[in-house]
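The complex appears here without one of its protein chains, the remainder shown in place.
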Amino acid sequence: MTAGPLAIGIDIGGTKIAGALVDVEGEVLATDRVVSPATEPAAIESAVAGLVASLATGVEVQAVGVGAAGYVDAARANVLFAPNIAWRDEPLGADLTAMTGLPVVIENDANAAAWGEFRFGAGRDVDDQLMVTVGTGVGGGIISGGRLLRGAFGAAGEIGHLCVVPDGVLCGCGNRGCLEQYGSGSALVRDARSTAGGGSRLAAGLRERAGGDPMAITGPMVTTAAREGDRFAIGLFEQLGHWLGHGIASLVEVLDPAVVVIGGGVSDAGSLLLDPLRSSFEQRLVGRGYRSVAEIRTAELGNRAGVIGAADLART
Amino acid sequence: MTAGPLAIGIDIGGTKIAGALVDVEGEVLATDRVVSPATEPAAIESAVAGLVASLATGVEVQAVGVGAAGYVDAARANVLFAPNIAWRDEPLGADLTAMTGLPVVIENDANAAAWGEFRFGAGRDVDDQLMVTVGTGVGGGIISGGRLLRGAFGAAGEIGHLCVVPDGVLCGCGNRGCLEQYGSGSALVRDARSTAGGGSRLAAGLRERAGGDPMAITGPMVTTAAREGDRFAIGLFEQLGHWLGHGIASLVEVLDPAVVVIGGGVSDAGSLLLDPLRSSFEQRLVGRGYRSVAEIRTAELGNRAGVIGAADLART
Amino acid sequence: MTAGPLAIGIDIGGTKIAGALVDVEGEVLATDRVVSPATEPAAIESAVAGLVASLATGVEVQAVGVGAAGYVDAARANVLFAPNIAWRDEPLGADLTAMTGLPVVIENDANAAAWGEFRFGAGRDVDDQLMVTVGTGVGGGIISGGRLLRGAFGAAGEIGHLCVVPDGVLCGCGNRGCLEQYGSGSALVRDARSTAGGGSRLAAGLRERAGGDPMAITGPMVTTAAREGDRFAIGLFEQLGHWLGHGIASLVEVLDPAVVVIGGGVSDAGSLLLDPLRSSFEQRLVGRGYRSVAEIRTAELGNRAGVIGAADLART
Partner (left out) sequence: MTAGPLAIGIDIGGTKIAGALVDVEGEVLATDRVVSPATEPAAIESAVAGLVASLATGVEVQAVGVGAAGYVDAARANVLFAPNIAWRDEPLGADLTAMTGLPVVIENDANAAAWGEFRFGAGRDVDDQLMVTVGTGVGGGIISGGRLLRGAFGAAGEIGHLCVVPDGVLCGCGNRGCLEQYGSGSALVRDARSTAGGGSRLAAGLRERAGGDPMAITGPMVTTAAREGDRFAIGLFEQLGHWLGHGIASLVEVLDPAVVVIGGGVSDAGSLLLDPLRSSFEQRLVGRGYRSVAEIRTAELGNRAGVIGAADLART
């Protein structure tokens, strides 16, 4: 038996588009997915409409929420800019409404995932939550006083570009020292490859796992090696955790959340990442004995956070 | 002729307590102030009650808003912690209501000032504003989607403790490299005294203004010297502006405001501070040509922002 | 009329091998050069021997000095390691002596150039000189008390790997934040291309000079643009000079030279580089009014410093 009216949540990712039928308590009743049809806007819209049609078959759907990487306007209808798809001021909401006959709201994908965790996951008992998504990049979503922060230009929560090292590593954004260059899965792999490629004995284990080719080292390889006790791989996670904890400590000063939820694919590494992250975070809180501070928790909804959050946001 | 129902705003500062009678359009109809009676909670409450009585004489007052340095609970009634006054879970709101017979709300003083600028000052045309107050310390207040961010423990907006230099200057908070140690009036004076005390010829002009005693150098002295062309004093403001612009750029990534309002006593230095601040901020935006970003503006309400904001918040 | 016995200096570079016949006063009597025959040790030795034979024709030559990128042993006879040529414990000195019938000494090329400037160039009036060579990389050579520092493993003077930014830009050497990543010609071009490639309007001028292709931007293009007033190009040199001055200030603390000589291809940019370099260096000396410090000078021998220095070292 399902709770209340249903909504569909869609998560447009780089390699696939995922959809879910979700009830008002965040329960997923059905899911579906298609391979992401390149970066063609029209093809993506068709694929999304197809997923909606499939998921809506035989049930009554109230609304559709779509999460996509990009900046979304205040009306939650247009994508102002997307980094990986050729969307510029794209009327995605209107197009999809026309195609599906349902009310559609568009949200930034990291914000949708943060909302999912806030409503039904690790942050469901608080009003103020910062979510940090550690994947290829470092993303984030901020809930403050029970509301999702969208920002003036749909770009709030882009915590990956907090500068943690002045004059540090150059980022694709054009700046130096962004958190994303120190705390993401890409940073982990880049550093593993670079050290292995430099011929260091420290990285001998990783090089071997990659068949001798440093450029063949992957994130999962580093995780496996670390789990099996490879000191260098463990050290790479310690570095990652160090910088994430450092950046989160700054964000906690500014945002004062009750809970920081750590999600994203790299967080699957568990204590390998979270122990040094917590240690670094707490070290920054030295001397702050006088007041309450945020608790760090792991995400609970896994990669369903996005579709669950998008569906829920479609109803609000 | 005044607009609508009136409220009283109170700003409890370190050296004085200021009060104002404010209408719904943010106009100040009357002001009053008393010297701050040390750090005795009871004495401060009496002083505030006295100011309210004085300002309320002969007019009908709807509510009282009180801004104070410290963390305020979600009910806007209790001060959880104050850095300079012996308030720990102080029921300031209830006490003052009992003493004045009026509804009283308590707010963090930086948040009250940010709200004042947002409603009636430099940010009155936008929904998303970050205010940066550059005084003895560096404070802040965040308005997002038209709402003031308070945080889970009343501490949102403490931007002075964003870490800008890993392993940098030790801060009173126990951490290293906080923005406050690089972008505040105290940092300006500390560096001026330190260089002058070290015997540098660069600081000869400032040393002379201070009668030869480096420790007698004050902020206003540095400002005057800079205005009169003293290269070293100008350089100190450039440093300050550099770090403020740097920190603000990070905050803009996270919060995505439409406007950043720069206020506080040090901002009276005008272009001495704001030119390098803007330059540093814009340099961080290199390569971001594709999207709208926050505009940096100077505060408009001066030191009345706090009382105007507190009064307005009392009505909401 | 030539002064005293003659020596031949050879400079083995990445693209060409240069030779010169030099008298005891550092005057160059004849020069010759050949294209560098790839990275084949035997071919390089033949090419060097050919140059020596050519330059020695009709004159009496006392010795041959050879400068090469790499670490040279204490006997100045063997190349322990060379970054770009397949030399590992290469008996270059013995081989060349056998081929030329002349005494041969091998020196690190940056050390040879530093020695040339020290004996006959910008440092000829002092006993303690640091030379900083700003080219593709950042190299150096140290003369202290009139003697060239070689180090225990032939690697003294590798100032390009002084760490200037903890956790900074990754260097080919495996570390982060090396001076070479902030103060070399490669850093200049890398940053120019990166900003231009990111689409920044700031780099529009440079992009245009490169025919619209950011990766086609070259060092000379940046220099020309800066000379013609391009603000962004000027800023790139300011950054370079800033970090070089910063690093040199640290080195001056450790080495206490009388003179710092700035050479290398990038130093041809003149005041574009040297003004910010000096400014940054002097800023670090604030408060040091009490004692003498190193003077910063430009190199005088240009790209002949290497052959002149190598020839002179062959006689000592």
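Read from first to last, the chains carry the letters A, B and C; within each, the first residue is number 1.
Following the convention adopted for this analysis, a residue touches a chain if its C-beta (ideal position, glycine included) is under 8 Å from a C-beta of that chain, and two chains touch if they have at least 3 such contacts.
Predicted, not measured: the structure shown is a model, and the values here were computed from it.
Visitor: In the complete assembly, which of C:D127, C:D268 or C:E300 touches the absent chain?
Guide: In the complete complex, the chain left out is touched by residue C:D127.
Visitor: Touching the hidden chain in the complete assembly: which of C:R76, C:R150, C:R193 or C:R207 does that?
Guide: From the options C:R76, C:R150, C:R193 or C:R207, the contact with the absent chain belongs to C:R150.
Visitor: Looking at A:G9, A:P166 or A:G205, which makes contact with the chain not pictured?
Guide: Looking across A:G9, A:P166 or A:G205, the contact with the absent chain belongs to A:P166.
Visitor: Of the residues C:R33, C:R190 or C:R284, I need the one that contacts the missing chain.
Guide: In the complete complex, the chain left out is touched by residue C:R284.
Visitor: Please identify which residue in C:V22, C:V61, C:A114 or C:A294 touches the non-displayed chain.
Guide: C:A294
Visitor: For chain A, enumerate the residues touching the unshown chain of the complex.
Guide: That gives, for chain A, the contact residues 166-167, 195, 198-202, 286-290.
Visitor: At which residues does chain B meet the chain that is not included here?
Guide: Residues of chain B in contact with the hidden chain: 165-170, 172-174, 176, 182, 191, 194-195, 198, 200.
Visitor: On chain C, where is the contact patch with the chain that was removed from view?
Guide: Touching the chain left out of view, chain C contributes residues 71, 74, 80-81, 126-128, 140, 142, 144-145, 147, 149-159, 161-166, 173-175, 246, 249-251, 253-258, 284, 286-288, 290-294.
Please note the rule applied: only the chains that are shown with their structure count from here on.
Visitor: Can you identify the chain nearest the overall CA centroid, using each chain's own CA centroid?
Guide: Centroid comparison flags A as closest.
Visitor: Cα centroid separation between chain A and chain C, in whole Å?
Guide: 47
Visitor: Between chain A and chain B, tell me the centre distance in angstrom, where each centre is the average of that chain's C-alpha atoms.
Guide: About 34 Å separates the centre of chain A from that of chain B.
Visitor: From the C-alpha centre of chain B to that of chain C, how far is it in Å?
Guide: The computed centroid separation for chain B versus chain C comes out at 52 Å.
Visitor: Got the chain A residues that touch at least 2 other chains?
Guide: In chain A, 165-166, 173-174 touch at least two other chains.
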